[in-house]
Structures are given as C-alpha cells and as structure tokens.
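All protein chains but one are shown in place.
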Amino acid sequence: MLLIKGGAVADPVEGSLTVSDILLENGVIVEMGRGIKRPGAEVIDASGKLVAPGLLDMHVHLREPGFEAKETVATGCRAAVRGGFTALACMPNTNPVADNGPIVRYILEKAREAGLARVYPVGAITKGSMGKEISEMAEMQDAGAVALSDDGRPVTDSGVMRRAMQYAAMLGLTVISHCEDPGLAAGGVMNEGFTSTRLGLKGIPGAAEEVMVARDIILAELTGCRLHIAHVSTAGSVRLIREAKSRGVPVTAEVTPHHFTLTDKEAEGYDTSAKVNPPLRGEADVAALREGIADGTIDVIATDHAPHTPEEKDSEYDRAPFGMVGLETAVGLVWTELVATGILSPARAVAMMSINPAAILGVESGPLAPGRTADITVIDPELEEKVDPANFCSKGRNTPFAKRVLKGLPVLTIVGGKPVYRKL
Amino acid sequence: MPILKKDMLGLEGLQGDKISLILDTAASMKEILGRQIKKVPTLRGKTVVNMFYEPSTRTRTSFELASKYLSADAVNISASTSSAVKGESLGDTAATIAALGADVVVLRHPMAGAPLLLARSVKCAVINAGDGAHEHPSQGLLDLFTVREKKGRIEGLQVAVVGDVLHSRVARSDIWGFTQMGASVRLCGPSTMMPAEIEQTGAICFTRMEEALEGADVVIMLRIQMERQQQGLFPGVREYARLFGLNHKKLALAAPQALVMHPGPINRGVEISHEVADGVQSVINEQVTNGVAVRMALLYLLTGGGMSDVAH
Partner (left out) sequence: MPGDYKQKAVILDREGIRRALTRIAHEIIERNKGTENLALIGIRNRGVPLAARLAARILQIEGKEVPVGTLDITLYRDDLSTLANQPLVRQTEVHFPVAGKTIVLVDDVMFTGRTIRAALDAVIDLGRPRLIQLAVLVDRGHRELPIRSDYVGKNVPTSKKENVSVLLDETDGDEKVVITEGENFY
C-alpha cells in the first residue's frame, strides 16, 4: 500500500489541478480524496508537487535487437522511468527490423524482463523498412504492435504508402510517418540556411519535410487511415497540419523538445550532439512549433530518443549519425520551455505526454481515478538541475542540452503501483 | 600572447590586423623565393605533416615546398596510404600524429569541420588546407596577397567571385577575407549553385555574369566540377561556359586592368577561355608562387612567430 499525500493531481481531460491524496494497492488506485488515512501504508509526501497520470513517450529508439552498444530495452526503460515516463512506444528500426511478429514479441519479452516502463512496440510499415512491400501488419498487431512506422526513413513510393495506409486502416492501426523527401534532403546533414552555408555543410530544406507532410495528409484523406506525423520541425508543416485538421483529416502530430527549444545555430563548431533528423531549424520554425503546441495543432510531445555511442558521435559532422537522446531531459524541457513560459498549462503539458499519445496508439491512459492502473508520474515544478549526461541511465550521452539548467523535473515514477524511480 | 590562435582553420572572424600580419610576413617570405638558394634555417628540426584525405597535388606541393624552404621536415600522408580507409577515426589518427611529434599538421579533408575536430584533439598547430565546402584559408590569403601586391590595396575594391559558390570553400574564404579587408564581394553563378542565404555575408549575388563583372577590379573564377552535371546542378558544359565562362568579351566589362584569378586547376574553355587564362590580366601563375610565400608565413607564425621586434 502506498499513499501519495497532498499533491496537486493533474487531470489532463478536465485541464484541472486538484489537491488530493491517492491510495494505491495491488497496482491499482483504490481511493482518492483529501485526508486519506490508512495505517500500514507507506506515505509519500507530494505536497507542492504535481501528480500526473503516467507519461508516455510515443517516439523512442530502444535499439534492441541489433544495436545494443547504443541502448538496450532495459537501459532505455531505465532512462524512461528516470525521465518520468511510465510507458514508451519504440520504433522498429532495429536489426533485424521489427517487421514481423517474433521481433515484436522479443522486444516485449525484453521489456518484461526489465520490468520498468511499459513498452509498446511500433511495427514497420514495409518489410525491412525498405519502402517496397508492406509488412505483415496483422501478425505484428497480434504480437502486440500498437502502430506502424518506417521511422528513420520515409516511405518514398507514394503508391506503397497508399496501400500501406489502406491496409493499416483496415486493421485500425495508426501510421506514423517520418516525412522526408529524399530527393530534397539530398544527403543533407543539417537545416539549409545561413548556418549550413557558413559551415559548408549540406543543408536539408524545410520543403523536404513539408512535401511529404502534404503528401501523407492527402493519402490520409484518400485512405481514411489515421496518420500521425512524427517529429514535426517546420512552420510549413504546422500550417499544413492545421489546415488538414480544420478539414477533419484524421491527422495528429508530435514535436520533440529539441525542435521546440533549439535552432540550427547549435551546429556551430560542428557539434554533432545537435545533429538530428529532421534537423534543428530556424527561429521562425521554433516559434511556429510553439504556436502549434499552444493552439492544439500539435497533439503530442515525444522525444525521438535516439541514443548513439560516443565513438559514433565523436566524428566528422558528415559522418556522425543523426539523433540525440531525450527521455531524461523531456519533462524538464517541457516545464522550462513551455510551462514556465505560459505556452502550456501543467495539465495540458501532461495531456500532450499521456492521454494524447495513448489515444493515438490506442493504449490505456486517462485521468487518475479509483480503479485505474496505478501508473503515475510525480513532477516537482520547483526542482532545478543542471543536465549532466554522466548521470543518464540511457547508454546514450548524445545530448545538446548538457549543462543546461532545467526547472520542473520528475521525482517519482510509479508503474503498476510500484515506484520504479524515486527521488522523493 | 601569440598573435594568432593555435590553428588556422578559416578566415571567418579573423581580424584585419591578423590578416595584415600574415600578408606582411608573406611579403618577407616571398623575397626568399626569389633567391638562388631558396632556403632559410628557421624551422629546422620542426616537422610538418601534410595529411591529405583528398587528392590535391597543388596545395600539397605548395605546403611541402613552404615547409622545405623553411627547413622543416615535411611528411606527406595521403588518403590511399592513411588509415582512414581502414576506418580509423580522425581522433585516433590525431593521437598517432601527436605521438610522431608533429609541430604542424596540414589537413585536407572532404568533410567540413574535420580540421576543427583534429585541432581539438592535438596540441600541435593545425592548418586547414580545405575542408569540404567550408573554408580554404591559405587559398583565401594567397588571393588577398596577390590582389594587395598587384593593386597596392584591398580596401574599396570590387571583387567578383564566379562559379560554383555552393560547393566552394575558396569562395567562402575569399568572401570572409576580402570583406574583412574592406573590399566588396560580388557572387555570381547558376542559381542551383548559390548557397542558401549567402547574402548574409554581405556579398551581393548575381545570376547574370555581365552584371557581376561590370567595373570589377578583381575577377576570381571558380573551378567547376564536372560531376555536378550528373548531380543535375547544371545542364551541360557548353551552356555553363556560355553563361558563366570568362572570355575577353565579358572581361572587357570589368574595370581596366582588372585581375583575373583562379585557384586552379583550370578547366580551360569551360570556366575560363584560353586567351583570358594566358592573357595579360591573368595572375594565375603568380597566385601559385604567392601560395608558397603565404604558406611559409602561416607555418612560421603558427609555430609561434610574429610577436614583435627583438633587437640585436
């Protein structure tokens, strides 16, 4: 029995904060209200803290199987719970690619062994994520896959994408699209702009993303498939999604903390920790992303947690792999950059990291209430810390946020009634 | 305090007095090149390692001669013999260089920023001899030196840079160098070969070469790589030569006695016609000589030189 006392409970549906005690027993919430007393229960004082339904990061690369030097299911889950996430969806670009039932089951088995965060595998749209033949989606769904994506690379052939979306719609699965036109991206390594010109690095124009966002919106209309745009990075994409939503197209979208915080200036000094795909964009794009977050065009904040080894990242900018870790800095960045600045209320911030992604993936979530599974994240809005990658639980240390001071950090993560990360 | 930083990685942000110091020192070095015995003992016992991950006979030879004229020992490591092909990281290569006792590493690399990466991991001086489409500072400096020598000044001149600006590290170093020294830079090339937002450097962009050349005091032609055609950046050599090649007729639009420059090697008949390349206004061969003097100056200054007068 665990009694969380005096916290402000965030209701992401109502958008409210209510001070309430929460009593957990056998992995479920058994009672909520003021002044709960239960002899024998362990009491956690959460006064001054925000108590939220467990957070879900719907865009994570766990790297297992195949790239265990970068991350494993276990280390990724440890990083998740330290970052305040009780659940995550993991992308299929492993080796082999998660394009069939056995691999999906393998990942779930690894997650069970780790016993920390809930893991929701995302299956590949096409076999080997090669963009040619659609994968056995139903088999993966039966094995436990919650959505489909070829994340890391686009489905270039529009015909393939159309058929994949038709098939996914039949199964009721959401297609998560990595929007990138390879012809326009053309081997670029950062945002196309003055910084890329100065550094002599090949640029990726915003149009490389926007062309595909537009295409996939059109295909969502054609097929009726639920479309989720991963890691939106440009003002143009926000505009396209806003317009599509206004017409009732079944499209949702996510933004990463790095895209709403940083610009392409981070590439100065050829800092590979800021090399990410889609690339960090310009100031106007960051402003548009924040506007999209504020007005609801953007549904989800997800990290695109992409761990790499120091050896891989410590190389020439052109040669370094794309990606940065995000699980352990996400909540702090959301609180520092969006909540403290008034762009999001605490309850909406929670919604964008819990019920919204859960609804897209069709997994359990909802306001904390008696009878619900006890997946809970407690955030201390006053806790301030400097990011130190040495303390990360992730194997990846590749973050451009090192030494940045973040305020508003997770202090307690409970999965199934069990505290799996505790700093309280 | 040393006048220059440990390394010479680019001309962006390099102050005018430092550029002047390099050019003045290069002028002194040039006198040595005119002697019967082109050798001074200055860098005796120092080791200069030329690491070229990209083939470049000109630049490598120029650095090699510069090292030798200053009595340094020059060692060449080229991509075919280096460990790069075996997958050794630049960091490991750096450790090897340090262990070999190099005083200066001259690095040519196809990837922008590689010299900075190397410079961070070695104690010795690093000279960027061209990194991707980023910078080629010794070329920029020799261009400045040539113009200053021929025109007596740089300030107030109109300098046109024509060609594939997008992929040109020479263009970038020239833009920073000439702008810093008070010249105006005009850029001209096919619209497919103009880098994004380049006008933020202060350069003025043209797509019609005739406009770019009008009244220009210096015309710097860039080498066009033929593989850019396969990449679809220009439709063909003939059309390129017609629109962006320098011939007598176009050169006549520039200021009288305008200098014609080219970093070499030249595609004759493509970006520059025979007559212009070999004409009286061409200083292309002087650029090569000046390149050695400028590189001697860099080697001298980066091994600690250039402080002040020391008497007796």
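In this document, chain identifiers A and B correspond to the written order of the chains, with residue numbering beginning at 1 in each.
In this text, a contact is a pair of C-beta atoms (placed from the backbone, for glycine too) under 8 Å apart; a residue touches a chain by one contact, two chains touch by 3 or more.
Just so it is clear, the structure is predicted and the values come from calculations on it, not from any experiment.
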item: Touching partners, among the displayed chains, of the absent chain; value: B
item: Per the touch definition above, residue among B:Lys6, B:Lys39, B:Arg58 or B:Arg208 touching the missing chain; value: B:Lys39
item: Missing-partner contacts on chain B, residue numbers; value: 1-3, 21, 24-25, 27-29, 31-32, 35-37, 39-43, 45-46, 70, 297, 300-301, 303-312
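We adopt the following convention: only the chains that are shown with their structure count from here on.
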item: Distance between the centres, which are taken as Cα means, of chain B and chain A, whole angstrom; value: 46
item: Chain B-touching residues of chain A, taken from the complex the two chains share; value: 192-194, 196-203, 205, 269-270, 311, 314-319
item: Touching residues (chain side chain B, partner chain A) in the complex; value: 12, 89-91, 109, 111-114, 116-117, 131-135, 169, 172, 195-198, 200-201
